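For this depiction, one protein chain was excluded, whereas all remaining protein chains were kept in their positions.
On to chain A.
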């Protein structure tokens, strides 16, 4: 790219608008479309300051239904900005349809990557560390989470946005390619290990059943503790996972099920 119409200031403005407004007017019908249009407005202003009809055409294009994981999805905004610039420069290969279909084509994969990387992995890992540091009521873990998450996301998304702009249409391969998948997997391994630790720390279930057999009292929990402490919580997690992943039981139904079991279980314990 030799010629450029967009400067860094306009691009930064577009990035900030996206990060602020991505979900601003979300509805089932349009989801993030208004946020996308708002983020494209500075770009449209710059590219078509003299041509209101073309600006209108571009803005209308970006009000189409749109939905992705917004923070990783900043990449798509960058790509769109780069393509809109090429289009305004008169690159005949780039049409409105191409830009729209690229947006639609990318939003699914990036939502998949984004949802599993950000709320699926990064946030649980940072929260786990924060919860560990704050488990005694200390403020340290909370501050750690706030600073770490916001720094990673602000600069990370910003990097993706500008990288997307630089690479334009070429960037698709870089971020969904083989190496990216290996990194994703390695992070999944990291996340799974940490989540195992979180599960052990926070799920609590003790079985208070005690039986009197031939004069000696048998304490079920004490026996379990001797073999595998926390075995009951582990089984509850696997059982919940099995019902949700394999039997499509909704979390709300599961909560109700556990409520009934707890109700009956405590009742049973009261009887003895």
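Keep this in mind: contacts are C-beta pairs under 8 Å (C-beta built on N, C-alpha and C of every residue); 3 or more make two chains touch, one makes a residue touch a chain; residues count from 1.
Please note the rule applied: contacts and distances are computed from a predicted model.
Enquirer: Which of the following names does UniProt give to the chain that is not shown: "Thiazole synthase", "PTS system, mannose-specific IIC component", "ABC transporter substrate-binding protein" or "Outer membrane protein beta-barrel domain-containing protein"?
Expert: Answer from the record: the omitted chain is "PTS system, mannose-specific IIC component".
Enquirer: Which listed residue, A:5, A:89, A:104 or A:129, touches the chain dropped from view?
Expert: In the full complex, the listed residue that touches the missing chain is A:129.
Enquirer: Of A:11, A:33 or A:94, which sits in contact with the chain we cannot see?
Expert: Answering carefully, the residue with contact to the hidden chain is A:33.
Enquirer: Across the whole complex, list the residues on chain A that are touched by the chain not included here.
Expert: Output for chain A: 19-31, 33-34, 37-38, 41, 52, 56, 59-60, 63, 67, 70-71, 111, 115-116, 118-121, 123-125, 127-135, 137-139, 141-142, 145-146, 149-150, 153-154, 157, 178, 181-183, 185-205, 228-230, 233-234, 236-237, 240-241, 244-245, 250-252, 254-255, 258-259, 262-263, 265-267, 270.
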